[in-house]
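Let's look at chain A:
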Amino acid sequence: MRRGLSLLALVVLLVGHFPGCKSPPAKEIRIGLITPLSGDVKTFGESVKNAFEVAVEEANAKGGVAGMKIATFLVDDRNDPTEASNAANLLINQHGVKAIVGSVTSKTTIPVSDLAQSLRIPTITGTATNPKVTVADGKRKDYMFRACYTDSFQGTVMAKFARGTLNATAAAVLYDASNDYSKGIAEVFRDAFVRMGGRVTAYESYGKDDVDFSALLTKVKAAKPDVLFLPDYYNKVGLIAKQAKETGFQGALIGPDGWDSPELVKVAGDAIEGGYFSNHYSPEDTRPEVGNWVKKYKEKFQQTPDALGTLAYDATNMLLEAIRKANSADPGKIRDALASLSGFEGVTGKFTMDEHGDPIKSAVIIQIKDGKQKFLQVVNP
Partner candidate 1 sequence: MEYFAQQVINGLQLGFVYALIALGYTMVYGIVRLINFAHGDVFMIGAFIGFYTIERYHLPLALVFLSAVAGCTVLAVLIEQLAYRPLRHAPKIASLITAIGVSLFLEYFTSLRQVFGPNFYSFPRPFPVVIWEVGGILVTNIQAVILVVTVLCLLFLQFIVFRTKMGRGMRAVSYDYVTAGLMGVNVNRVISFTFGLGAALAGVGGVLYGIAYPQVNTFMGFMPGLKAFTAAVLGGIGNIPGAVLGALIMGQSETMVSAYLSSTYRDGIAFVILILVLLWKPTGILGAPRAEKV
Partner candidate 2 sequence: MMLAIRGLTKHFGGIRAVDGVDLTLAKGELVGLIGPNGSGKTTVFNLVTGICRPDGGSILFEEKSLVGLSPHRINRLGVARTFQNIRLFRNLTVMDNVRIAHHSHLEYGPVSALCRTGRFYREEIEIQEKVENLLSIFLLQNRKYEIAGSLPYGDQRKLEIARALATEPRVLLLDEPAAGMNPNEVGKLMEFILGMRERFRLTILLIEHQMRLVMGMCQRLAVMDFGQVIARGLPDEIRENSKVIEAYLGEDVPFE
């Protein structure tokens, strides 16, 4: 027993030794970023980290925001909900951050949002699409915001597009049952498509680590749909598209913003040719924000930014804009400024926050032609 107690004392000593939340020097505001820097979605996490760093560098180069230099704290969540919650706790209680950007996936962002809400730290995610991130069980988490669409928006947009523009009567859906982004959009698409008078002839799911979709695609092919909706990220979509072609599937492929990456065409080759997806902006967009961002990112990281990075860039900038407007490092004031943000010009469009902390912005439909993304039309919510 005595040894047990001395062990406890040791632990307490060690813990107490770590630097607590010292108050930061006057002219500094601490911002945290939570992103998966290890694990299976490290690639998305790094895009987000890069974008965050670009945005902060730009602001600091201009002398910071509201007269304060931005000090950043990066933490890794390994795309694990428990680690994400711990990471947010570390940022707020140990590092004393005043605002948080993150995390990347919905399953990690929901616990972050719960914690940020209870500790009243404004938090914005670039990429978590689950409606529960900002509103859960009928309660608005008023410190939580996002820069991306929710699942329901994109699902509806693509259903409308498939039914209206493509005139499809029968649709098939393949989604990842363990991925909330994929599952969420799939459900909304199915319901919306049926509501608009279409038929969903195949609604099938696969697992996170699957690479062989031939059984599902054979099933899809037998269901003879006009369009095949693939709500997932580009890496999976590329594989599915390729195999769809090998199974002899003829219909059109459509999908959400997860498709947006130069890697898609690389994996899928001509199998994805003619496919449509909804996105936040078109690379042909002539607005200076788009050109500047793509150029800067390419210079720094020698690659084209993907949708996740771009959204994180906008999210970070929105937060910085809010701090500027609040002209204070007070989390409450920053929150108010974020909530009242309107007409913010980001790379992915013009943002206005709605009452749920979700942005109101239009979407564009893009078609893949000759391996390039071509702007097709604008869709308004």
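FYI, contacts are C-beta pairs under 8 Å (C-beta built on N, C-alpha and C of every residue); 3 or more make two chains touch, one makes a residue touch a chain; residues count from 1.
How were these candidates chosen? In short, all candidates are chains of the complex that A comes from, given by their letters.
Everything numeric in this text was worked out from a predicted model, so none of it was measured.
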{"item": "Pick from 1 or 2, the complex member that touches chain A", "value": "1"}
{"item": "Complex contacts: residues of chain A adjacent to candidate 1", "value": "38-40, 42-43, 45-46, 177, 204-209, 211-212, 214-216, 218-219, 222, 234-235, 238-239, 242, 246-248, 263, 266-267"}
